[in-house]
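A protein chain is absent from this complex, but the other protein chains hold their places.
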Amino acid sequence: MDLTGRIRRWALGRPRVLVIDAPGGERFRWQLEDELDRRHWPLALSPADTDLALVLGRPGAQLAAAIELLWSQVPQPRHRQDIAADGDLPAQLDAASVALVDAANRTEPVQPGAQTQLGNLGPEPDDVDDEHAGHSGHEGHHMHHGGDVAGLAMADTAPDRDGLTLDVLRVALGPVLPGWPTGLVLTGSMQGDVLTGVELAWVDGSDDPNHGVLQATPQAVAMDQLARILLVAGWPTAAAAARRARRDLSGSHPQRAAQTQRAAARVASRVRGSRALRWSVQGIGSTDRGMTPAGSAHAAGDVWGGVRHWCDVAAGGEPVPVAGSPRSLTEASILLEGSELAAARLVVATMDLERPATRVETESTGV
Amino acid sequence: MNDTLLSDPAVIAVVVLGAVSVGSGIAVFVVDSMARATFALLVSFLAIAGVLLALDLVYLAVVTALMMTIEMAIMAVFMIMFMMNPAGLMPMTMVHNGRGSAAVGFVAFVALTVGIWTTDWPSRRGQPPADTTRQLGEAIMGSHMLVMLVVGIGLFATILSGTILATGRGRYDRFGADLRATRPDDPTPGGLPR
Amino acid sequence: MSDQTTLQTVLTVAAALVGVGLFGALSQQSIVMVMMGLELVVNGVMLGAGAAWFFLTPDLPDAQMLVVIALVVMAVEMAMGFAATIAIYRARQVDMVDMATDLHG
Partner (left out) sequence: MWGLWTAVGLVVAAGLGLGLVFAAADRVALTGAGPKALVEPVRSALRSLLEQRRTTLAPDRLLWRTACAAVPVLALLSMAVVPVGDRTLLSTSADLVWFNAMEALLWAAVWLIGWGPNAVHSLVGGYRFLAQGVAYELPLMFAIITAGLGAGSLRTTDVVAAQSDLWFVVTMPVAFVVFLGSAAAFAFWGPFAAPAGADIAGGVLSELSGVERLLVEAGRVVLLGASAAMAAALFLGGGSGPWLPDPVWQLLKTLLVTAVLVGVGRRLPVLRPDRAVELAWMVLVPATLLQALVVALLVLAGAYG
């Protein structure tokens, strides 16, 4: 093998991975993430950062279309692989790695799509053109003619919380984002980074008949939720620790049960005891506005309450009765109204959202 | 002293930077995009900072670069807030009385230039100090202290009046009509326990 | 180039900046753009003061002080300009000088 080839292989030896899990594949996603952690393959945050796109499970038609659009934005060299649940995971990842190096050896003239970010993936491809970031004209006032440029609509104005009528952008978040429930799409207006007119919907998700069956202890599920929250909150080292604890919890090593429990408790108490995290997320998504029914899982009603709740469950504490804890999308969208983008991401990551049990055709959300 | 005050490379640098400064100054009003206009203005300032650097006014040059960059970055936010079409995706003109303004600008330039080239400038008086920054600092803290006091008070007044003009909320909005609220009612709470 | 020619060249550049700035400040409709014009004028003043210090009186700090004052003027102009823009916009949804003149109607 020549030197360039060798360098290329070495350089791509730790590809950045975008994991796209069709709903229902949680348990399998855990295995995949464990394997990625073992190999030190980092998770990509955006298509621009991606080398390998791994698709888990069988995405439904709408999700598949979204994945297609996202894939079009990934720069070369790249490789996309559908990971089968019943296959040998390490072998599949090895194959993906080899295929990536092959892709790098071919010089394909394909340009990545000129779409904006994955945050712009709407439920329908047509919606993508409606989102448009900073380049905002004031359609609503003075001599501006509105219309659109490069297929992008100009921004409109609307009253905002500071009493200034400034630009609003139509945005759509999801269905694929890091730390985001795959298949969930948030549409709304954004001023600066404040979201209004929030609507939530699930895209069709999975074609898998085993959809939605997660065979895991509540403790492991809580640890997974914690890992997601920590990723969104920007604490990668703690998120990795939570993933490790999740692996041990979902593994079958009865002889090491006590050790596993101690490790899980350690992770939970580290997160619970973090003053910086508490200071950062306390009060976000607070339900003071009286939107949440009493007895919800979120004792304090904010993200920090949620974090504490998941920590308690993850540490193996008595499973708090979570009467009606999976929230409906309507409830969630009311909670997200008027929150900042970061706050909305944290709130969604903290929530245990109810997924539709069967395939749902989403009606147009009226973007 | 038979040599010139500025070395030849320095003269070339000054002339080139001057041309860049004027060129990007013109670009401010030519480009369609507000983002580009803002950053063209920044380039103009940075070129002038470069000239000041060549003239051995290091502190002033660096402070100019520092202040103007911050100003332009903040201006960028305002431009997105208030400008229609800040990215210039749709070319448009937003001028009034362009001809008259151009005439005024041109006449000012010509008048100044004629004055500059017809004046018999005196030759340099005295020697530059070893440390120009120290010269300025000692002036500020010594002979010209009054100027700095006035400037300081002026800036303080600007902070106050600017905030009062810009904000839409007063203390009655934050602490209630009788000012009795223990915690201010703000759209975003912030990080301090208040 | 003799020193006098260099000084005159630099001052001409300063004069050009003042001219361009005047044009911008007078012709633009948007308040933000008007402010940019004014800033260019002050930019020219700064250049002139710096050149005067170097070529004429480097032993005195006065010209340096002038540059400092020009910087302060720019900062004040910016701050007050934006504050006024927000105030007008809050009241009238207007950010153009032409429309702001209607205020006295």
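To keep things simple, chains are lettered A, B and C as they appear, and every chain counts its residues starting from 1.
By definition in this document, a residue touches a chain if its C-beta (ideal position, glycine included) is under 8 Å from a C-beta of that chain, and two chains touch if they have at least 3 such contacts.
Given the structure is predicted, the values throughout are model-derived calculations rather than measurements.
Among the displayed chains, contact with the absent chain in the complete complex occurs for A, B. Contact with the chain that does not appear here is found for just one residue of A:Ala64, A:Ala216 or A:Ala240, A:Ala240. Among the residues B:Phe39, B:Phe82 or B:Phe109, only B:Phe39 touches the chain that is left out of the figure. Listed residues A:Asp51, A:Asp204, A:Asp248 or A:Asp352: the one in touch with the omitted chain is A:Asp51. Among A:Ala104, A:Val185, A:Ala242 or A:Met351, only A:Ala104 touches the chain that is left out of the view. If you put the missing chain back, the residues of chain A touching it would be 7-8, 10-15, 40, 45-46, 48-49, 51, 73, 75-77, 104, 111-112, 114-120, 131-135, 149-152, 169, 171, 177-179, 190, 192-193, 230-238, 240, 274, 276-277, 279-281, 340-342, 345-346. Hidden from this view is one chain, which touches chain B at 33, 35-36, 39, 42, 58-59, 62-63, 65-66, 69-70, 72-74, 76-77, 87, 89, 131-134, 188, 190-192.
One rule holds for everything that comes next: only the chains that are shown with their structure count from here on.
Between the CA-based centres of chain A and chain B the separation comes to 43 Å, rounded to the whole angstrom. Chain A and chain C have Cα centroids lying 48 Å from one another.
For chain B, the set of residues that touch two or more other chains comprises 168.
Counting partner chains per residue, chain A has residues 142, 163-164 touching two or more of them.
Taken together, the chain C residues at the contact with chain B in this complex read 1-4, 6-24, 26-33, 35-37, 39-40, 43, 46-47, 50-51, 53-62, 64-65, 67-69, 71-72, 74-76, 78-80, 82-87, 89-90, 95-96, 98.
Those residues of chain B that touch chain C in the shared complex are 4-6, 11, 14-15, 18-19, 21-22, 25-26, 28-29, 34, 37-38, 41, 44-45, 48, 51-52, 55-57, 60, 63-64, 67-68, 71, 74-75, 78-79, 82-83, 94-98, 100-102, 104-106, 108-109, 112-113, 116-117, 121-129, 132, 135-136, 138-140, 143-144, 147, 151, 154-155, 158-159, 161-163, 165-166, 168.
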